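As you look at this complex, bear in mind that one protein chain is not there, while each of the others sits in place.
Order of writing sets the chain letters: A and B. Residues in each chain are counted from 1.
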Amino acid sequence: MTRGARLIVLALGGAGLAALLVAACLDLPGFGGTWHPYGDRAVEASLSRRTANTIASVNFDQRAFDTLGEMSILFASVVGTVVLLRQTRDEKRGKPEPEEVALPVRRYALIVLPVAVLSGLYVIAHGQLSPGGGFQGGVVAATALHLLYLGADYRALERVRPVGLFEVGDALAASAYVVTGLAAVLGGTAFLANTLLPYGTFNTLASGGTVPLLNAAIGMEVACAVVVLLARFLDQAVEIEEENGKR
Amino acid sequence: MNGWILTATVALGAGVGATVWGVATGPLRRRVVAQNMSSAVACPGLLLLSQGFGRPAYLDLALLLALLGPAGTLVFARLLSDDLAADPPHARGVTLAVAGYGAVVVLVLCAVTGPGRTMAKLLLIGALLIGGNLVASRALSGGFAASRRG
Partner (left out) sequence: MDEPLIVVVLLLVAVSATAAVAVRDPVHQALVLAVLGVALALLFTVLQAPDVGLSQLAVGSVLTPLLLMLSVHRVRRREKGRKGKAR
């Protein structure tokens, strides 16, 4: 295809997209109005299953299949990173030298690390009650571990972070999500339908049927995925060296 | 619109506006300080918004920002330690002023909410925020010895 033909195709596609977007915009309800047809139905469905946080109900109940797709994207991208950033034949592993960290910074990191991990777990556990959920809490818990790298040194982080275990955890959590969905099929309803468990008491930790289970699976998947992702990046940035390159 | 939201609007507009300008222009030593200040200014803003909207659940956002904001600054302090050692930032005045602003907001909100779970959470956020930003500031001006790292 010549440059001119490519530009024509691009212009056609762009014009079509622009026309569709403008048409959609003209039909949107006004900003900040009181008419929310989808919102009202989502809130009603969420309350009928005693899930206090409607967003969690949308993510893990009404549209749990979409969340499965999103989880697969994260999973696939982590697998891709692991493959791309592996240690190749012409690279060797150097020993990173310990960093001299000022005492207040080191103390701060060691004090805040457990607080941050706990906050991450809290955000996951309260996903169906208050803002938050598996994704947010998982990212927080995983990045919190890396305070060890930031405030102490890389070898301290390596000791508490067996990457192999986290890779297994990532896969286990992803399959736990699918298995919960299949369990609903075995129970006689649709894939990922929220019919297996009693809905419980509104606004308690065990409310919402399978919502807390799926939420926890996502939390574990995201936390493990982020740890594995950062481990590859850290390996490349800190440890792996080219054979001929001298530091 | 109530007084809390009005205060938050002014504080966020002026404070975060200043940090956006600071982070987008000038030498590296100014940019890292502005990045550190952005979370220190936004976190009290989130506390004010939570009070103004009447949603205690929004405190979680402030809690996460108080935890992760300083950690984000540590990322830059650690991985730019060579550049920062050559040209260290000095921002004692600004850091203390912003820490004072955070302390005032936390104390006022504590006085309004009265003792209870929310107050405990507010105090935790305040401690993490102020401690975190003072430490992050310290880390930027020579917290990591720019030693033999390549």
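Quick note on the criterion: a residue touches a chain if its C-beta (ideal position, glycine included) is under 8 Å from a C-beta of that chain, and two chains touch if they have at least 3 such contacts.
In this text the structure is predicted, and so the values were computed from the model without any measurement.
> Which listed residue, A:M71, A:V139 or A:L192, touches the chain dropped from view?
Checking the options A:M71, A:V139 or A:L192, the one contacting the hidden chain is A:V139.
> Considering the whole complex rather than only what is displayed, give the residues of chain A touching the chain that is not shown.
With respect to the unshown chain, the touching residues of chain A are 32, 53, 55, 123, 131-133, 135-137, 139-140, 143, 146, 226, 229-230, 233-234, 236-238, 241-242, 244-247.
> Extract the touching residues of chain B with respect to the undisplayed chain.
So the residues of chain B touching the missing chain come out as 1, 5, 8-9, 12-13, 16-17, 19-20, 23-24, 28, 31-32, 34-35, 38-39, 42, 45-46, 49, 53, 55, 57-58, 60-61, 64-65, 68-69, 71-72, 75-76, 79-80, 83, 148, 150.
The rule we apply is simple: only the chains that are shown with their structure count from here on.
> Could you work out how far the Cα centre of chain A sits from that of chain B, in whole Å?
25
> Quick check: in the complex, which residue numbers of chain B touch chain A?
57-58, 60-61, 63-64, 67-68, 70-71, 74-75, 77-78, 128, 131-132, 135, 138-139, 142-145, 147-150
> Within their complex, state which residues of chain A touch chain B.
Going by the criterion above, the answer is residues 96-97, 99-102, 104-105, 108-109, 112, 115-116, 119, 123, 130-132, 136, 140, 143-144, 147, 149-151, 247.
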